[in-house]
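One structure follows; several queries about it will come next.
Of the protein chains in this complex, one is absent; all others appear in place.
Right, chain A next:
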Amino acid sequence: MLAKSDDRPRPTGSGKASRKGPSLWMMAPAMAFFAFFGLVPLVGTFILSFCDWNGLGSPTFSGLDNWTSVLQQSSMYHALWLTILMCLATFVVQFPLSLLLGVFMAGRQRYRAVLAVLYFLPLLFSATAIGIAFKNLLDPNFGLSSALHLDILQQDWLGSPTLAFWVVIAVVSWCFIPFHSLLYQAGARQIPQSLYEAAQLDGAGRVRCFFSITLPQLKYTIVTSTTLMIVGTLTAFDLIYVMTNGGPGDATRILPVDMYLQGFKSNDMGVASVIAVILIVLGLSFSLVLNRLSGSDRMESQMEGM
């Protein structure tokens, strides 16, 4: 999706009078909204990162102060490391599961329809609802651990710094796998059945078909889904804030949480803006890398989709 839309609009046919298309003014409202609340704040983030501002009153210029203080804090590197680790870990968990589930659901299994109805449910809940539900479910005294008397479940899931990080990854994946398997399901349904028939005639088994047909054909969906997965994790503020508030200690304090706490709890908007800039750079680099990886055969994959 992302790669495809980067392509130029199709030429508008051979009409005579219609050469120019509709007035640019029709684009103005969307552009104005996006510029005012998207682009201006984007620039504003950079500017505010050089200012002192407590959220009240007006910002005052303070030069590189915020930057030097943030870059000297070990907590920032910790948050940055956690963020990257969380992006990678949620990807490693979500990618194979949503791919396999999506491909499975694109098939003709008997209970597929029922499964699809239920799989979709986590998509409907707000991150707040999911966060609160899991927080209670994982409560060491009244949650899951007291329901099933298994030693391995007797843990203070969100209270232990090492466990909490992985629990958060599991819950983030729980939230987003349904959406991504939906993408893969849609992608897999568009693969021409004739490819599989030909492969079967050649004696290819299911695994062979998966790696030689399904996976390459889904290349394009993989890029879309991976981009959304990573940006999703980069902005997974609500879920983490509700479940752990960045804790215990700073075990789950990834950059978006750090940004919120520094800005709106410690009233240091300058420092929050520095973190925001780092977050923006991180997001841009991820998507540039992804685009580079997929860029070479962009046109080809576009034609396949037609």
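Note that a contact is a pair of C-beta atoms (placed from the backbone, for glycine too) under 8 Å apart; a residue touches a chain by one contact, two chains touch by 3 or more; residues count from 1.
One rule holds for everything that comes next: contacts and distances are computed from a predicted model.
Student: When one chain of this assembly is omitted, its UniProt record names it as which of these: "Fe-S oxidoreductase", "Flagellar basal body rod protein FlgB", "Raffinose/stachyose/melibiose transport system permease protein" or "Carbohydrate ABC transporter membrane protein 1 (CUT1 family)"?
Tutor: Options "Fe-S oxidoreductase", "Flagellar basal body rod protein FlgB", "Raffinose/stachyose/melibiose transport system permease protein" or "Carbohydrate ABC transporter membrane protein 1 (CUT1 family)" considered; the missing chain's recorded name is "Raffinose/stachyose/melibiose transport system permease protein".
Student: Which candidate, A:38, A:63 or A:216, sits in contact with the chain we can't see?
Tutor: Checking each option in A:38, A:63 or A:216, the one touching the absent chain turns out to be A:38.
Student: With the full complex in mind, choose from A:101, A:172, A:222 or A:261 the residue touching the hidden chain.
Tutor: A:101
Student: Please identify, in ascending order, the residues of chain A that touch the omitted chain?
Tutor: Contact residues on chain A toward the absent chain are 1-2, 4-6, 8-18, 20-24, 26-27, 29-31, 33-34, 36-42, 44-45, 47-48, 53, 55, 59, 97, 100-101, 103-105, 107-109, 111, 115-130, 132-134, 136-137, 142-144, 146-148, 174, 177-178, 182-183, 185-187, 189-190, 193-194, 196-197, 200, 206, 221, 224, 227, 231, 234-235, 237-238, 241-242, 256, 259-260, 263-264, 269, 272-273, 276-277, 279-280, 282-284, 287-288, 305.
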